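With one protein chain removed, the remaining protein chains of the complex are shown where they sit.
Chain naming follows the written order as A, B and C, and within any one chain the residues start at number 1.
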Amino acid sequence: MKQDVVVDLSDLPMNGSGTASLTWWGTVAFMLIEGTGFALMISVYLYLGSLAPAWPIEAPPPEWGPGTGVTLLLLASLVPNVLLSRWAAARDLRKVRAGLLIMAVFGTAPLVLRVWEFMALDVSWDSNAYGSAVWMLLGLHTTHILTDLLETYVLAALMFTRHADNPRRFGDVQDGAMYWNFVVLTWLPIYACLYGIPRL
Amino acid sequence: MRIRPLPSLALLLLCGGCAGWQSALDPQGPSAQALGQLLHGFVLVLAAIWLAVLVVLAVALRRRSRATPQAADRHAGIAVGTACVATVLVITGLTLASYVTTRVISAGAEAPLVVRVRALQWWWEVTYPGEAGPDVVTANEIRIPAGRPVRIELSAADVIHSFWVPNLAGKQDLIPGRDNVLTLTARQPGQYRGQCAEFCGMQHAHMAFMVIAEPPEAFAAWRAAQQADSAAPAGAEEAFGRRVFEQKPCGACHTVRGTEAKGTNGPDLTHLASRATLAAGMLPMTRGALAAWIADPQTIKPGNNMPMVPLTPAELQAVSAWLATLR
Amino acid sequence: MSARIQDDQRDTDLADAPLDAALRRVWDTPRGVWGALATVDHKVIGRRYIATAFVFLAFGGVLALLMRWQLARPESRVLTPDLYNQIFTVHGTSMMFLFAVPVMEAMAVYLVPLMVGTRNIAFPRLNAFSYWMYLVGGILLWGAFLVDMGPDIGWFAYVPLAGPQYGAGKRVDIWAQMITFTEISALAVAVEIVVTVLKQRAPGMSLDRIPLFVWAMLVTSFIIIMAMPAVMVASTALILDRLVGTHFFNPAEGGDVLLWQHLFWFFGHPEVYIIFLPAVGMISSILPTFVRRPIFGYLPLVLAMVSVGILSFGLWVHHMFTTGLPRLGESFFTASSMAIALPSGIQIFCWLATIWYGRPVYRTPFLFILAFFFTFIMGGMTGVMVASVPLDTQLHDSYFVVAHFHYVLVGGAVFPLLGGIYYWFPKFTGRMMSERIGKWVAGLLFTAFNFTFFPMHVLGLLGMPRRVYTYQLDMGWGGLNLFVSLSAVVLAAGFLLFFYDAVRSARHGEPAGDNPWGAATLEWATASPPPSYNFARLPVVRSANPLWEDDGVLPVAGGLRVDRRELLVTTVGDALPEARESSPRPTIWPLWSALATTALLLGSILTPWAVVWGAVPVTIALIGWFWPGGRKEEES
Partner (left out) sequence: MNGCRRGMDRVGGWKDSVVGAVVLPALVLLGGCRLEDRETRPDPPVAQALGQVALMPNGIGGSPPEVYAALGRPYRDSAFHLSQGKRLYEWFGCQACHADGQGGSGPSLIDGWWNYGPDLPTLYTTIHDGRPGGMPAFRDRMTRDQIWQLAAYVQAMGAYTGSLAAPGRSDRPQTRPAENRLPAASAPLR
């Protein structure tokens, strides 16, 4: 088929950033999938709660302490996270390295505290449906913290290699930061469910 | 291409008429009646629409359009718009029709006979809460007085089953942890077959039961008879059979009131021989069928929970002889 | 078009022949085993997907024949009840999870990048990964079945029958993990398609110029993204109940049996439209070619597909009308189920209008569309019947329903799919399928299908329940069942003929040109089969039917680099060029990742700790996947 060149792309940037990058959209799509998963798990929790004559079933409401600690840690982590995203946008390698290390710490801390949060539930996953629901809800969110934490570790390592100074890396850092915001924000409704509903 | 379905349509007419004893096309009660009418209504309307669309398609294929693109799009727009309006009207009508039918069916009945049906893998336990006298417990057969509404309280012992007697009413699931109720009425005396309609494991296919509608007085007589204990053995063979039944594993799972057999895992056999069928609608209630069933239940109904109890031919004869007398 | 017109540069410096050579050097998949395992070309993977899906279709068909053999006579003992239950479960599971959904996504994996005029699908490595996951899931199910370990609880796996107490052995666990495999792959493909459609369209392909098949796949992908997590949650809860003793479905400990049905059908009903919408797209793309006029009602069709996508989430309860839920709620779901008849109607009406004002050309793909009209509309009508609460109490779980959904799925999805195969086969292979055999296939399948499934409506009304391994002589169902079984043999013959034609034509079919049907969409603007880079220069779109507008001259965009895999990112709305993005090279890591994930998932059936130690290889594989290799594709 005869071709007629009508558009010239030669001086477009060699990779898109923000909404012009494919990975940004991919990250958003996966957040949509996992967001749906969280929403469904919460509705399972509410559904079982609506059936039960008393909720929680044969267990005290979970203790405030560890869960609230995790929540505060996660909220606090938003600050360095947003800064990190800014630095990545500004392509400031030194600050990005620092930011990643900070985020590695801020990712690990809640994970450690999570252990006590599981114990603070005061119910076993196989005691009854309430136990099963809270353990699965908490477990699902813990997996998300874990996976994003691993991603942070890898990115941090990457930033100290020859691959570091590259707009793509900075794009990855920004997407990683966005995903961490998602992990933190999805926690808030779960926190409200786990700790609020049993006390209503 | 467009005439090929005719044979299958013919098939529908051929078999649509035939009245089965487990058929939604042969309603024998008010509820099934209402559903039957709704069914016919839907089929007529929808078949008409289906034909209309195919006719339009046929014409569209035959004709050659001479319209200018603009005119074509304008006319098509009008046509499609009208069709959409018609669609909305039709589905609204059908929705209302089914809502009305729902109201009719679920209207409460006065002074119903209460029957408890408990579904197990793979048989039905039927209990008549005792008015004047002990509860009547039987299996795989529901006797009801013709003309009187029957309130059937449904529960499941193990997995989900579904209670379906097409000639009398629509189906209703029996779900562990939940109690469902189904009200049905049989217009005149007769035998109506029902079957489990929710997949429930290996012998889902052989989980049937009979609904036997009788004149009220006949039903009362049957109920009185059922409340009595089992009859004493008529002869020596029957007596021997009863002893075998009590001493062998049979009695560990089956109850025969008036004997040592008090097991509760299997169906109550106190008046076994008064039922029309054996093994949840599989076999006719004859002495021969009884013997065959006891001799090798796992070949007749693989996977069911009745084990193959080793018996000598004499014992087998005696047990089946005795059971055949439990009217 | 806001992009500026300038003097050519880069790829535009080269004449066609050297340009082809240069592009092949960067885009071709290396030959040999490594190439086959490492390829990230959407066309290779798409063909693999399609071929594998049809293999599973054939297997599922064999199971169907076995069932019909058993049901041909009352109280037949061809199959044991245990084997029969495994067979109908594996048939349903295989057809839904291993054929219907994957084959539609596979068509999209192959066609969407071509139709939107880009060089590869978004996230090609994820694409490779999704295929491997899908393949393993299929082998898992069928391998288990062959060693008498096949699931025997129906494709819907209702608890408690599938629960820890009544589902003995590993059969149900295998089913649940097979779900995980297929859902992961389906979700991955959905993400790729969404991003490809939103961000990789050819310059000028604004939202109102997107081919309808691409629209359909966009909507479908969103349905997948919203619906499949439900079945993931459900199967996870099930496997936890079975393996670590949770109580989600144990009524005695606050769980609920119906929770499973809610979760499963919240996925299960949209699933029907996940299968049907792509078929809608195929018809909308094929029809104009064979009536020689643009589709009528582009906008209504798009809106109809979108509203079907939304409505499909409001229908799930109509699979539970006999469970004794509150009547008022059920009536609401009757209304919503009926409401979906409107957008479906709009689609039909628009197609009819297109034919009405067109000039039909009776080639095989068009015949399949006619078969679609006949069967699918009947399926839609019976669908209206089962959507009515009271009627459903008689029809539910009877053979009437079996007839209904086969009319919808085979008539509504498989017929258009086969039409699509005949239509796009020249693009896939560069060769035409036989028109003569094709007419026979269409005729045979159409006739035999109706003879096989129409009598099932009657059987259902005569009281025959679903999923029974046999029925008794005195039920009077023998005649119809025998007729059905005999017709099923003819139906199988029709499919056999189709497979023969496909395999034969792939080797010896008559060569097809770039655009054998004189179609309007971009996939026909390149060679058949397309070169590894799809388009030497990316096409520029100025209308909804580009190849019908520009008489023999294809407007293209120039300026992409030829020394690395490069494609174009455009804006979501008007598809204005935004950036030149690179596309990854072949890599083996997706395969390793799939194998590592397999180890984790299979291990978790045996011990929960597999989730812990299994995570290690998965992590390693993923790091290997994402660690940059310092290629040109990494630069900026």
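The rule is simple: a contact is a pair of C-beta atoms (placed from the backbone, for glycine too) under 8 Å apart; a residue touches a chain by one contact, two chains touch by 3 or more.
The model shown is predicted, which means the values in this text are computed figures rather than measured ones.
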* Visible chains that the absent chain touches, using the contact criterion stated earlier -> A, B, C
* To do: With the full complex in mind, choose from C:Arg73, C:Lys170 or C:Arg327 the residue touching the hidden chain.
  => C:Lys170
* Structure fact -> The missing chain sits against chain C at residues 24-26, 28-31, 35-36, 39, 41, 43-45, 47-48, 51-52, 54-55, 59, 82, 139, 142-143, 146-149, 160, 163-166, 168-171, 241-245, 247, 249-253, 428-430, 503, 506, 529, 531-532, 585-586, 606, 608
* chain A residues that touch the omitted chain in the full complex -> 124, 126-128
* Structure fact -> Even though one chain is not shown, chain B touches it at residues 176, 202, 247-249, 252-253, 265, 296, 298-299, 302-303, 305, 307-310
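Rule of thumb we're sticking to: only the chains that are shown with their structure count from here on.
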* Distance between chain centroids, defined by C-alpha means - chain A, chain C (Å) -> 31
* Structure fact -> Per the C-alpha means, the centres of chain B and chain C lie apart by a whole-Å value of 38
* Which whole number of Å gives the spacing of the CA centres of chain A and chain B? -> 52
* **Shared-contact residues (touching 2 or more other chains) in chain C** => 256
* Residues of chain B whose C-beta touches two or more other chains -> none
* Asked: chain C touches which residues of chain A in the complex?
  -> 1-16, 20-22, 25-26, 29-30, 32-34, 36-37, 40-41, 44, 47-48, 51-52, 57, 125-133, 135-136, 150, 154, 158, 162-163, 166-168
* For chain B, which residues are in contact with chain C within the complex? -> 1-2, 4-5, 7-8, 11-12, 15-16, 18, 20, 22-25, 32, 34-35, 38-39, 42-43, 46-47, 49-50, 53-54, 56-57, 59-61, 63-65, 67, 69, 72-73, 76-77, 79-80, 83-84, 87-88, 91, 94-95, 97-99, 101-102, 105-106, 158-160, 162, 164, 166, 169-173, 175-178, 180-181, 193, 195-205, 208, 281-282, 302-303
* Taking the complex as given, what residues does chain C use to touch chain A? -> 1, 3-10, 12, 122-123, 126, 187, 190-191, 194-195, 198-200, 203, 225-226, 228-230, 232-233, 236-237, 240-241, 244-248, 250, 253-256, 259, 262-263, 266, 514, 525, 536-538, 540, 552-560, 568-569, 577-582, 619, 623, 626-628, 630, 634-636
